[in-house]
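Of the protein chains in this complex, all but one are displayed in their positions.
On to chain A.
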Amino acid sequence: MYYNGFGPESTLRKLCPNELGQQWRRERELAVKKTLIAVGFEGSANKIGVAFVALDGTILSNPRHTYITPPCHGFLPRETAHHHLRHLLPLLRSALSDAGITPADVDCLCYTKGPGMGAPLQVSAVAVRALSQLWGKPIVAVNHCVAHIEMGRVVTGAEDPVVLFVSGGNTQVIAYSEGRYRIYGETIDIAVGNCLDRFARVLTLPNDPSPGYNIEQLVKKGEKFIDLPYVVKGMDVSFSGILSYIEATAAEKLKINECTPADLCYSLQMIDCAQETVFAMLVEITERAMAHCDKKDVLIVGGIGCNERLQEMMRVMCSERGGKLFATDDRYCIDNGAMIAYTGLLAFAHGMTTPLEESTFTQRFRNDLEEQYQQQTLALKLQSVINLGHSCCGFNFRHDRVQSWSRAEHLTSGTGSPPHSQHSAARAATKKEKDEQSDFKIEKKGTGKPFRSSRKGIVLDSGF
C-alpha cells in the first residue's frame, strides 16, 4: 500500500490524527493526574487583572480593576503604574479566595511581557518575580496580542477564523494561511480604540466604564449621514485623518460659550458617523483578508470587540459571505488576567518557562517576529492537540521585518547591551522616555525604521 496523494484515506491523513491523538492522550494523562493551574497577571494598559486558569480552559477566577481617569484625560504611565501597585495585592487575594485554591496548587506564574506601557507592565513583572521566588514556581512570559487571540479562540470555539484584533493600542487583521498565522492588515498610525477614546474626549464624555462604551450608548440613535475621511490603504487602515478632522470641526462647533444645541447635535451625529466610518474601514480590510485566504468566519478580539455595532456590521458581512461571526463579551474581550494565564499555561504545558533573569518587559513586542515565533508554534500546536483542531504553527514574520528586527532588537528589547554604537543606545533611551511620557500610546511597531519603507513587505506578504 502506498500513498498516491489523492485518496481520501491516504496514509498521511491517517498519520496526522494518530500522532495528534497520542500526544493528546499524553497531555490528558498529565492533566488528569493533576490539572495544571496557572495564575496570570495582566497590566499592560489601564487595567490590572489577576486570574487563575486550569489547562482545560476552566477559569477559576478572573477579577480585574480599571484605572478610570477624569473626562478628557488619558491615562499616563506613572499614574497607571501607581493604580496597579495599589490594586495588585487585593486582586490576588480575591482571585485566590474566589478560586478556592492555595499558592501550592499553582503550577506556573504568567505575566504580560508586552506590548504595552512600560511602567504598568513592570508592576506585574515585578510581582511575578517576587512570587516566583516565594512560592518556588516557574515564570512564563506572554505576548499580550497572542493572549487575546488564544482567549478568543478557546472561548468561542472558532476553528479557523480571520481574527480582527482591535483595542486601545492595537488594530490588526490576522489569519492562518499556508501553515502560519499572518498579519494581513493593520493600522499605519493610531489604533482604532485610541481614535474612539479621543472622539469621546471631544464630547467630554466620562471614561467610566470606558470611553468607547459611552460613545456606543450615545450614538445608538443616529439619523443623518455626514461624509468623513475614509482611509483604507491596500490592506491597511489609517485613523489619524478622521481624528484630526473630528477634533478640528468639533472644537469649532463646541466652543464653550457659543455652543448651541444644534451644534452639539451636529457634533454628536458626526461622532456617530465617525464610529460608523472607522468600523466600515475595519470591515473592509477584514473582508479583503477573508477573500484573500478563502475563509468564511471572523473572530473579533480586543477591547473594541465588545462594541455591538461593530459586531453587527461584521455579522452582516460574514453572513453575506456565508460565514459566522465569533465574538466574546466584555469579560474576555477586554484585557484580563485569564487570557494571560491560559496562554502562558499552554506554553508551560509544553515545557516553556522564562528564567527569572529574563523575565523582563518590553513596550514594543510584535507578535509576528522571530522571537515570538517559537513560543507560538508550541503554544498553538499544543492547543490544537487539546482541541483536536487543525495543527497550526505560529506567526509569520514578515520578510521586510526580519532585517529590521535584527537591527532594531537591541533598541526594542530594552535590556541587553547594544551591539552597535553608543548613539543607538542613547536614541533608544530617548525613544523610551518619549514613549513613557506620551499619553496613551501603545503602538507596537517593533521596527526601528520608519514605516513607509516597510510597506513593501505587506504587498509581498499578502501576495499582491
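FYI, a residue touches a chain if its C-beta (ideal position, glycine included) is under 8 Å from a C-beta of that chain, and two chains touch if they have at least 3 such contacts; residues count from 1.
One rule holds in what follows: contacts and distances are computed from a predicted model.
As stated in its UniProt record, the chain not included in the shown complex is "Transcription factor Pcc1", which appears among "Proteasome subunit beta", "Ribosome biogenesis protein YTM1", "Transcription factor Pcc1" or "TBC12 protein". Checked against the full complex, the candidates A:L131, A:I215, A:I285 or A:A338 give a single residue touching the omitted chain, namely A:L131.
When the missing chain is restored to the complex, the residue among A:Q122, A:N143, A:Q275 or A:N336 that touches it is A:Q122.
Touch with the chain omitted from the figure is made, among A:I37, A:L60 or A:L88, by A:L88.
Considering the complete assembly, chain A touches the hidden chain via residues 78, 81-82, 85, 88-89, 93, 103, 118-119, 122-123, 125-127, 129-131, 133-135, 356-361, 414-415, 422, 425-426, 429, 432-433, 436.
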